[in-house]
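A single protein chain has been omitted from the complex, and every remaining protein chain is retained in its original position.
Order of writing sets the labels: A and B. Residues in every chain begin at 1.
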Amino acid sequence: MDAAKKFLAFLFLLSLLSISMAAPSRKYRARKPCKSMVFYFHDIIYNGKNAKNATSAIVGAPSWGNRTILAGQSHFGDLVVFDDPITLDNNLHSTPVGRAQGFYIYDKKDIFTAWLGFSFVFNSTEHKGSLNFAGADPLMNKTRDISVIGGTGDFFMARGVATLMTDSFEGEVYFRLRTDIKLYECW
Amino acid sequence: MDAAKKFLAFLFLLSLLSISMAAPSRKYRARKPCKSMVFYFHDIIYNGKNAKNATSAIVGAPSWGNRTILAGQSHFGDLVVFDDPITLDNNLHSTPVGRAQGFYIYDKKDIFTAWLGFSFVFNSTEHKGSLNFAGADPLMNKTRDISVIGGTGDFFMARGVATLMTDSFEGEVYFRLRTDIKLYECW
Partner (left out) sequence: MDAAKKFLAFLFLLSLLSISMAAPSRKYRARKPCKSMVFYFHDIIYNGKNAKNATSAIVGAPSWGNRTILAGQSHFGDLVVFDDPITLDNNLHSTPVGRAQGFYIYDKKDIFTAWLGFSFVFNSTEHKGSLNFAGADPLMNKTRDISVIGGTGDFFMARGVATLMTDSFEGEVYFRLRTDIKLYECW
């Protein structure tokens, strides 16, 4: 019977193990990120004079605007395409770890607000792959959250939330966004 | 042996329990929403005369079009940016619970079809946060489904499907979309 008892004990432990290994329903999943990262990206908007340094350009504008100068009425209707360097600190001249590529559209007449669709395309020793983002950016708020809607390579199938903060802006030519990325689905 | 038998029975129940507690593979997950909501949003397109009331504007157009009047050929190529009020009923003048912000592009020459990228940005006592959407909108169909690709705040990490219905349209100036949102991933 001793062997049988030991076996029973083993089975019992096994049962407990199987219970604890069962993935909980996602509704009650803890809001603890499986990965946290902070990056900065730097946007220099083409204004007719800075072709050499510019990293973005207006490519759509409302009928009352043009594609060289951001429109009045909170830039409402301006569509901007960008290819911005991503850095680990807030220095524009640090070695980039990748590029932030995509677009934003100013979408409100009375205050500054934009809609963003873009990717972080990483190309560093630490990270290869991409993260894809989408969401509303009410950019006068100190912080605003957008969605990480997918990823590839090192970030295969990732999902999460990115918190944007305007770290600096210089008139209508330069801004720098701090991006706190928290992934809640990692594969 | 009685104790052992009881223990065996207990183990047996435990095993069954552990099976039933195991989260089913998502392939077989029931298609039951964890949250259902209905909203309306209202789009008034700028047409050169309604600057005061307009909530959206053409900001991109094909070479044969312009940015004041929607183009021929099913508006193919027109890119429209919007900041539309969201209401709980179909009345444009009801107190908005948030704003629908983003863009649509008419993308077909022979029938009306659009591609949508936008967010619901909520700001009411009931909801704070945002839902992000993307998808094709074959708008001549009575209903069409797009994806809820993410969310923030109250809708942290949400995913789901939104069914759009054109609830009203008045020529080329106003339309109202009923949006039935069903979230299947809630955190």
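Methods note: a contact is a pair of C-beta atoms (placed from the backbone, for glycine too) under 8 Å apart; a residue touches a chain by one contact, two chains touch by 3 or more.
Keep in mind that what you see is a predicted model, and the values were worked out from it rather than measured.
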{"item": "Identified contact with the non-displayed chain, of B:C34, B:L88 or B:I105", "value": "B:I105"}
{"item": "Identified contact with the non-displayed chain, of A:S36, A:N66, A:N91 or A:S124", "value": "A:N66"}
{"item": "Contact partner of the left-out chain, one of B:I44, B:L79 or B:M157", "value": "B:L79"}
{"item": "Selected residue (touches chain absent from view) among B:N47, B:T68, B:N123 or B:S147", "value": "B:S147"}
{"item": "Where the missing chain touches chain B, by residue", "value": "1, 4-5, 8, 11-12, 15-16, 18-19, 22-27, 29, 31, 59-63, 76-79, 105-109, 113, 115, 117, 134-136, 138, 145-149, 159-161, 184-185"}
{"item": "Interface with the undisplayed chain - residues on chain A", "value": "4, 7-8, 11, 14-15, 17-18, 21-23, 34, 46, 48, 57-60, 66-68, 79, 81-83, 99, 101-103, 117-119, 121, 129-130, 132, 134, 149-153, 156-157, 185-187"}
